[in-house]
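All protein chains of the complex are present and in place, except for one that has been dropped.
For clarity, chains are labelled A and B in written order, and residue numbers in each chain start from 1.
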Amino acid sequence: MKEVTLKINDISVTVPEGTRILDAARQAGFNVPTLCYYKDLCNEGSCRICVVEVKGARSLVASCSAVVAEGMEVYTKTPKVINARKTTLELILSNHNRSCLSCVRSGNCELQKLSQEYGCDDVAYTGDKTAVVPELPNAYLVRDNSKCILCRRCVAMCEKVQSVGVIGANFRGFNTTIGCAFERPLGAVDCVACGQCINVCPVGALTEKDDTDIVVEALNNPEKTVIVGTAPSVRVALGEEFGNAIGTDTEGKMVTALRRIGFDKVFDVNMTADLTIMEEGTEFLSRLQDKNAALPMITSCSPGWIRFIEFNYPELLPHLSSCKSPQQMFGAVIKTYYAEKMHLDPKNIVVVSVMPCTAKKTEIFREDQNASGYPDIDVVLTTRELARLIKRYGIDYNSLANGEFDDPLGKSSTAGYLFGATGGVMEAALRTVYEKVVGEPAPSLDFKAVRGTKGIKSATVDLKGTKVKVGVAHSLSNARQILEDIKAGKCDYQFIEIMTCPGGCVNGGGQPIVSSEKINAGVDVKALRAGAIYKADKKSALRTSHENPVVKTLYAEYFGEPNSHKAHKILHTTYHKRDKM
Amino acid sequence: MKTLEELQAIRERMKAKVNNRGVADASDFRIVVGMATCGIAAGARNTLAALTAEVEEKHLDNVIVSQTGCIGICRFEPVVEVFEPGKEKVTYVHVDAERARQIVASHIMNGNPINEYTYSYAVKEN
Partner (left out) sequence: MLERAHILVCGGTGCTSGNSKKIYDEFTKLLKENNLDKEVKLIMTGCFGLCARGPIVVVYPDGAFYQHVKVEDVQEIVLEHILKGRIVERLLSKEREADGSVKPFNETPFYKSQHRLVLRNCGVINPENIDEYLAYDGYLAYQKVVTEMTPQEVIDVIKASGLRGRGGGGFPTGMKWQFAHNSVADQKYVVCNADEGDPGAFMDRSLLEGDPHSVIEAMMIAGYAIGATKGYIYVRAEYPIAVNRLQIAIQQALDYGILGSNAMGLGHEFNIELRLGAGAFVCGEETALLNSAEGKRGEPRQRPPFPAVKGLFGKPTLINNVETYGNITAIILNGAEWFTQLGTEKSKGTKVFALGGKITNTGLVEIPMGMTLRTIIEEIGGGIPNGKKFKAAQTGGPSGGCIPASLIDTPIDYDNLIAIGSMMGSGGLIVMDEDTCMVDIAKFFLEFTVDESCGKCTPCRIGNKRLYEMLDKITQGKGTMEDLDKMEKLCYYIKENSLCGLGQTAPNPVLSTLRYFRDEYVAHVRDKKCPAGVCKALVSYEIIADKCVGCGLCKRGCPVNAITGEIRQPHVIDPDKCIKCGACIAACRKNAIKK
């Protein structure tokens, strides 16, 4: 590739042709602030905070979109540049709901950070504020447009990455607000509740619906047995909220913290991930033998994805596995098997799940998710809400001793742990399916073709004569591509894993928010968090779901065998078409 | 679908048709037909029609055919005046379609006014 040499603040740098000025500046050791720019996602040039001076240019240049040229002389910190950025910030502040004291993003707000760095006067400009209509409540997300700075990252995420496209700019000029068509609430459109918009929001305009108070109330209710279960990817991200590096596995501290919060039992959803593999793997094998069954079969763990297919491709619903998600299986097992075993009335059990996900908050309200006659899951907390609860309870997370999940449901294989990363469900399934079909373990348990952050991955596995082609997609734009192929009869996969969020659950809409400064500097959050999972798997002695002793016990004592009538009643569900808008 | 030749033919034909739009140049011939009640009663419309047809047929780009009101010599109608730049105007009388064609051929195209049809000739003769 051709290279270009230019000067940033008189420092010479050589970068590939086509490099953005702000990336070249970073290479020279100068950070240029951004508010709307988000690597590989949003390049709208709307905030104008990244302006720099380029010698010979007519006006200031947005360094997020302007590319380098040979001999260019760029200045990132002249008085003109600094004053312009400061004015931009002060103008934004003049139309911003500055309730920073209590805003959940305080301390992790990109606008706050820059305003502080630039010494802004938050009342330098005063005047009208944009009229905003409060978003009607829904189960998973809170929009507060009075804090919105119209960076459009959420719009780009929803449209480009997720191909959902339910939000966009409404009205124009000073009246512009982000919202759904015809000002409908999110709950009344085909939003899939993935929460990816929250993760890219630089300020507190988009946040998860906080359910910590419901949990606190249950914990303080002596009549209730409050049981918590944690999703695989929570433990590789939660530590970030307490200053740990991205990709730190703090499972032991997490367990201890949950116990200190006061949960009666601390279990692991990884265990029901193992259970999912048993059910889903068996379902897949029986479909493979049934000429009339819908193939490819597609996984059903990711509730955003379920909403997506129900809204957009109802004709393909027969392809979905009928398995409930690991979260719902978890609640169902607690309130049936565990309740029976412990002689508890499921009415008095409150099951709290900690999820990397906002869509999980909607999943618990689906029809047919109450195996015991009571909701399988009562409350869903995101990773961020759990961190908030830990902080509120004054628990010094980093100094906690490592704890272990409770018996009898606390044991899980690292196959279940893999669910947290894209390709993980598929890898776990292949490990078990191979052994079930071939009769011996796969030569290598590492199915590396399905790992990594490539949008669509595939692998062909030779089950001693039967070749199975599997596909893996994460983010809904990639899912859409596969669905279109299926519709066109061009899809030759037999088994497909689909995860709603880019990178899978490690990068779910409920995970700790990583600032765009880090993202733009090239930090690969998805790979780092997934790396922690694969590291644990590598060290593990229990790497296949079917070897999980808890799973074995469950079948022996309760379900009989995978896909049994009882298993179907408790662990499976149905889907239906949903109308858009 | 028209060929280039057909398009060119349309251009030529239409050029003649739109020729009388635009204000006369100083270098143009102007043929003015008296079109008051008296003129029309005496057949000035046929005269005018013949003149315009003739001008079109002969591709006379520098000729404007126009009309005016009563010139005041009603008994000589239809009256036609020819204005040639730098020359005295020539007034023709009793101009029917045939005379009109002759005037165009002789006076306009060849520069020979037809004395026998002029007003002065008619007055002198009577």
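Simple rule for what comes next: a residue touches a chain if its C-beta (ideal position, glycine included) is under 8 Å from a C-beta of that chain, and two chains touch if they have at least 3 such contacts.
Small disclaimer: the values here were computed from a predicted structure and weren't measured.
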Legend entry - Which displayed chains the hidden chain touches across the whole complex: A, B
Legend entry - Selected from A:Asp23, A:Glu44, A:Glu385 or A:Asp406 as touching the chain missing from the view: A:Glu44
Inset, instruction - List the residues of chain B that touch the chain left out of this view. - result: 1-4, 7, 10-11, 13-18, 20-24, 32-37, 40, 45, 48-49, 51-53, 55-56, 64-70
Inset, instruction - Please give every residue of chain A in contact with the chain that is not shown. - result: 43-49, 51, 59-60, 62, 64-67, 80, 83-84, 87-88, 91-92, 94-95, 125, 127-128, 149-150, 152, 168-169, 171-176
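Note that in this section only the chains that are shown with their structure count from here on.
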Legend entry - Centre distance in Å when chain A and chain B are each reduced to the mean of their C-alpha atoms: 89
